[in-house]
Every structure is written in C-alpha cells, then in structure tokens.
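With one protein chain held back, the other chains of the complex are shown just where they sit.
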Amino acid sequence: MASVDTIAARPDLQGPAGAMKETWPEWFDRHSRHIFIWPAVLMILVFAIFPTIASVIIALSRIRFAGGGFQVRFVGLQNFARQFVGNDQIHFLGRFNQMSALGWIVSLAVTAAMVWWFVKFFKGGFNLVGFLGRVITAGMIIGLTLMFSGTLLSGNAWGTLGTTLFYVFVGCSLQFLIGLGLAFLCSMPIRGKSFFRVVFFIPLMITPLGVGYAFRMIADTNKGPIQPFWKWVGLENFSWAADPWAARIFIIVGDSWQWIPFIFVVMLAALESIPRDHVEAANVDGASSWQIFREITWPQVIPIAATVMLIRVIEAFKIVDLPNIMTSGGPGIATESMTLHAVFAWRANDLGQSAAVAYLLLFVTVVICASFFNYVVLKQLRKS
Amino acid sequence: MSAPAKYDLSRRSLFERLFEPPRIGAMAPATKVIVYTVLGLWTLFVVFPIYWVVVTSFKLPQHVNEGPVYIPFVDYMPSLHAWQALLVTDFGDTLRSYINSFVVSIGATVLCIIIGSMAAYALARMQYKPKLGIILTFVAVLLAALVVTILAGVDWKLTMAAALAVFFFLARALGKHFKATLGNGDILFWIISQRILPPIVVIIPIYLMFQQVGLIDTHLGLILAYTVGNLPIAVWLMYDFFSGLPIELEESAQLDGATRFGIFWEIVLPLTKPGLAATTLLVLILNWNEYLMAVFLSTSKAQTMPILVAAMNAGDRGILWWTMCVVIVVMILPVIAMAVILQRFIAKGVLLGAVKG
Partner (left out) sequence: MAIVNAKVPVTFDKIQKSFGAVRVLEELNLAVEPGEFLVLLGASGSGKTTALRILSGLETATAGRVLIGDREVTNILPKYRDISMVFQSYALYPHKTVAENIGFPLKVRKVPKPEAEAQIKDAAAQVQLETLLHRYPRELSGGQRQRVALARAIIRRPSVFLMDEPLSNLDAKLRGHMRAELKHMQQSLGITTIYVTHDQIEAMTLAHRVAILEKGVLQQLATPAEIYNNPGNLFVAQFIGSPPMNIVHGELAGASFLARGTKIPAPVKGRIEKATLGVRPEDCSIVAPSKGHISGEIYTNELIGDHTLVTVKSDQDFLAVKASKDFAGKAGDRIGVNFDAGHSFIFDAATGARVR
C-alpha cells in the first residue's frame, strides 16, 4: 500500500526527470566541503599571496606616482643591491670601515662552528633537503655575524637590520626570562593568584600606540613622574631619545611591558598543567622545590616554552609602532626597525625600496624562524 | 626508634631552613617575602603607567609642563579640560573615530571568526587533497599576469580575466597528469604560516589594489585587510578546539540526518564556547589596536582611534599629553569591558591548549 508521502505523489518535489528536487539546504550540504574552506583560502590568496607576489615585482622596479595612476620601470635587483652595497648600505646594514680584532675573532669562531655543524650533518648521512636547509641557515648566520662584527664589534653604528635583530633577540630573551620567572612565582601557593593573573594580563590589551606614548611621558627625565629619582642620580636633563643605546633600551622596556604578559600567561598555564601526581611523587621521593622544578617541571614545560617563543619571535620581527612613536626611529636611524624603514621609504614615495626592504625582512624572518622551528622546536616536540 | 640520620630535621642547612616550606601547599616565610615582593613590584610596574595615563588625562597643561604631580586632589586639582576638549569641542571627530573603530573592529572580528571557524572545522573534519601541480600552475599564471599588468601597463581587469581563463584551460588540460597531492596538514600549515608574513610586505600592493577599486578610506577596505591579518590565528586556535571534540557526537548527528552546517551550528560551536570566546577576544583586541594598516589604508573618513591618538602629536605644538591620555583611556575602556564580558567563557587552560597544539 503506497502512502501519500512517496515522491511519485508529490509533483511539487520533483525535478525534470521526476527525481527528487534538491532544496537549498541540501545543495549547501552537498557542497559544504567547498563552502566551508574556500572563503578563507580565497581571502588569503587575494589579500596575502597575491600582494606578496606583487610585492616582488614592485621590489624589482621603480614606481613613480604620476597623474591619476603610476608609472613603473623595471630595474632588476637594483633596489636590493642598494641595501647591501649601494647608497643605502649605511641605512640598512651599517657603517663599515676597519674590522676590529674582536670582530675577526667572533666571525672566525662562528664560521668554525658552522663548519663543525656541517661535518656533524654529513656524518649522519646526506639528504638534499637537509643539506639545502642547513646551507641557508648557515649562510644567514655567517652573514649576520659578519655584519655584526663589522659594525658593532668594530665600534661602528649598525643599520636597521641590526636594530631589528637586537629587538628580537635581546628583547625576546629578556621577555622570556622575566615572563617565566613571574609565572614560576605565581605558580606557588600564593594568595590572590587570580588577581595577579588578571592584572598582569592587562598590558596586552592596550594599543601599542598608547603604550609608546605612555612610556614616553613616564621616561621624560624632566617632567615625568620619576623625575625626582633622575635628579637624585644626576640625569635630570638626560634625553632618552638622544642616545642610541638608551633609546633602544627604552624601546625594549616598552615592548617588554606589553609582551611579557603573553609569555607569563602561557607559561603559568603550562606550569599549572604539570600533573599534580608527578609533583607529589617527587615530594615523597625527597626532592626539594628547586629539584622538582629542574628535574620534573622544566623538562615538561620546554616544548611549550619553545613554541611560545617561536610565536613571540615571529611577532617581534614586525615591530614598528613603538619605534615609530617613541623615538621616530631616532636618533638618526638608531632605533629604526626594518618595518619602520620600509614605512619611511613609502612616505618618501620610493615604493620600490620600501618593497625591497619589506622583502628582506620577510626573508630574514622566514629563515630565522624556520631554522628555530626546525632545529629547536621540532627537536623538543620529538622528545616528548 | 628515633629518626634515621638523613631524616633528622635539625641537620638541615641554613638555606633549607629558610626556604623549605613547612608543609606541602604552603611557603616558607622567607620564600613568601621574596615572592610577594617581586610580584608586588611587578604589579606596580604594570599598573603605574596606566595610573599615570588616567591621572594625566585630568591635568591642565601647566600640571604637565612644570614638573610631575602625582595624586589628584592632593598635588593638583583635577580638571575636565582635556575631556571637554575631546568629547565636547571635537566631539564630531572623536565620535567618528570611535564609531569607525567599533565598526571596523567588530566587523573584521565577526568576519574573521566566521570564515576562520568554518575553515578550521573543514580542516579538522573533512579530507582535502589539492593537487600540487594545479597550485603551481595557478601561481605561475598569476605571476605572469602581474608582470604583464605592472610592467607592461596593461589594464588589470583585462589581465586578471585573461589569467583566469588561461588557468582554467590549463587546469582542465593538464589536470589529469598531476599526481602529487597535498593534505589537510599542508593546508593548515600554509594558512598558519601566513602569520610570519610581515604586514608591511603586503600593505603596499594592497594599497595599490584598493586604490584601483576605490576601497581606500572605506570601512569595507579596512575590514577586509584586518580580517586577513588575523585569519591565521583564528584558524589555528579554532582548529585546536575542533579537533579536541569527540567525533562521536557529530557522527551520531549525521546518522540522524543532520546537515553539515546544522551539525556545525547546533552541536560543534556551542561545545567550543570557551575556545570561541577566547579566540574572539584575542582577535577583537588585535583589531581594535591595529595601527599600521589603518595608517596606510585610510586617509580621513575611516580613520580609527589609534590614528586619533597619533594625531594628538601635533608636531609643532608639542604633544598634547592631556588630550592624548583621554583618548588612550577612552580606547582602553571598551577593551576591558569586552574582556570582562567574554572572561566568563574562558577557562585558563584554553590558551595553553592552543599553544600545545
């Protein structure tokens, strides 16, 4: 006995061949595989991949705004060459004259270490991808060491590349140590843990601009709140923004104020996620608090520490807001990060150079972060 | 029987006596002193700049220029002069910036979370196998099109149309010959690694692109740019949360006849509320505070609050610290409100889980 609900009895549900017509939700469902993922993929293609490729072309040309549009002239690698050996070498790499003895020693030591690294690699069997990866990483390390030795260690000023690396390495190391230290203290049985957790998190939520201007106000040795202290120490009229190294430290203080909370929050959660059993067993086994930290807690926390530092380092390379407003990149170019360098070039209407510097930043970031990921993070993750 | 020698408490070193806790779950007095002192100092370091900003927003120019004054009503009389200047005199500008910030941040966050969650869910639950050959072809065609547009000066609409046509033709013709495929993991890695891309690299072409289609200084333009900037984070975090859900729930819903979208909306999303709230808060904060893209992509009508902050640096007149502090305070308040609202949904382990993944 056929019920009235069969398809045959419902012409309104039938498509051309008499088969069941598909409703909108069903069409959506059938194509859900694509509907779910394509928006994200498309947006990234259009707004990230496409511009990145376009940027290459811009970096290889000279663009002038003319009339309503712009005219483009292909100039090959000229924009890049300028950064390394041309007019902008001082801006980008730094001033080179005579390499000091210390510079030579450091360069040779690092080169020797790289050679030793390669020897170790070859001993373990050769594979092409590993080899190429190591070539790039070693090349970058040696190149940066040479720049470092030639400028800083030889008593000269360095350029935006050096400044950026300073922010990344010195800044992030400091932030990691302090963040970890605070997390360790907060993981103890203290009262008001949630108070500290909330309060310490606040700096992350404040716009970097606000942070920069706030610190500029506070660090003012003349009118800032710490003025009595500066007066007592004799630095009353000292201008942070006038001394290269003081300015750089100034930026790192501001950057750390904002980013230590990030490391603090993650490391605190990591420390608290150590199973209570392990700590109790270690206590019964006779370990002191320090021994527990060193033997039980820290090894389990290393993978997370490596990952969070990778994230932090990736972000740190992009630093621009703080140097921009705290010191405008000054004095001279002492605090100018590479992103800021590119911004200034754009403002000066030299789009080609801007894109070239941006690309160099991308290259340095990718090589360093990929190396860190490959040789440090993955090693840690494989262990656990 | 008295204690064996090694368990005798009277034989501890001085260091142990000072720092050993009296029992599990407590701290030795010396430890307490050090811990609370350090935490207290850091709290001071964190709170003081904020306090200073708030206090300065109530100062008159002479309070700032003559030397530091610390406590309102004690060191100086607070005045609403800066607040008045910003909220009454310049109300139009201020309000516009505020509204722009709201519209762009919330719009970008909503778009980012929707697109990001959908993509993350797709990667967590569906299998994709894009062919490597097709992808390389696409990139090659795109590169050619760009070269032609930029260097040969051909109209971009023409080259884009031609490029798409060429690509589809090649894909059809050569598609069968490409064998190597990528998987979900590769797609995920690709999306997340976009985070390494410094915005400055893409901002210039995006500026030129937007100029061609008239998206400069519009809400839509900013929303699109902000969304893409934070998409990697959204996808990454949501992917972790989705893959942590037991798949049996969705499988039984499928057996009951629910559609993909129904499962996503009715079952999966409610279960990941804490993670969703945390991700939304993070993306919202990042969008709210964004400056670089706003500088490049807006000129007057769509300017957001961070630009208003920077505008207080009037250059020739020196920095108007008092009004700037008002703007900063006004910027911080909604963020704190958002954090308080969404805080209920966030468990402390949420961010950790994401980093572990």
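Lettered A and B in written order, each chain numbered from 1.
Note that in this section contacts are C-beta pairs under 8 Å (C-beta built on N, C-alpha and C of every residue); 3 or more make two chains touch, one makes a residue touch a chain.
This one's a predicted model, so the numbers in the text were calculated from it and none came from an experiment.
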**Study point:** Contact with the hidden chain (one of A:S288, A:S328 or A:S371)
**Key:** A:S288
Study note, to complete from the structure: Checked against the full complex, the residue among B:E20, B:D90, B:D186 or B:D217 that touches the missing chain is B:E20
Revision key, fill the gap. It is residues of chain B that touch the chain not shown, namely 1-4, 6-7, 9, 20-25
Exercise for review: Would you write out the residues of chain A that touch the absent chain, in ascending order?
Suggested key: 275, 277-278, 280-288, 291, 295-296, 299-300, 383-384
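Convention: only the chains that are shown with their structure count from here on.
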Revision key, fill the gap. Per the C-alpha centroid definition, the whole-Å distance linking chain A and chain B comes out as 14
Exercise for review: Using the touch rule from the top, collect the residues of chain A that touch chain B in their complex.
Suggested key: 25-26, 28-29, 32-33, 35-37, 39-41, 43-44, 47-55, 57-58, 61, 70-72, 74, 181-182, 185-186, 188-190, 196-197, 199-200, 202-211, 213-218, 222-228, 257, 261, 265-266, 269-270, 272-273, 280, 283, 288-289, 303-304, 307-308, 311, 314, 317-318, 320-321, 325, 339, 342-343, 346, 351, 354-355, 358-359, 361-362, 365-366, 369
Point to revise | Complex contacts: residues of chain B adjacent to chain A | key: 16, 19-21, 24-27, 31, 35-36, 38-39, 42-43, 45-50, 52-53, 56, 64-68, 70, 115-116, 118-119, 121-123, 126, 128, 139, 142-143, 146-147, 150-151, 153, 187, 191, 194-206, 208-209, 224-225, 227-228, 231, 235, 259-261, 264, 285, 288-289, 291-292, 296, 305-306, 309-310, 313, 319, 321, 324-325, 328, 331-332, 335-336, 339, 348-349, 351-352, 355-356
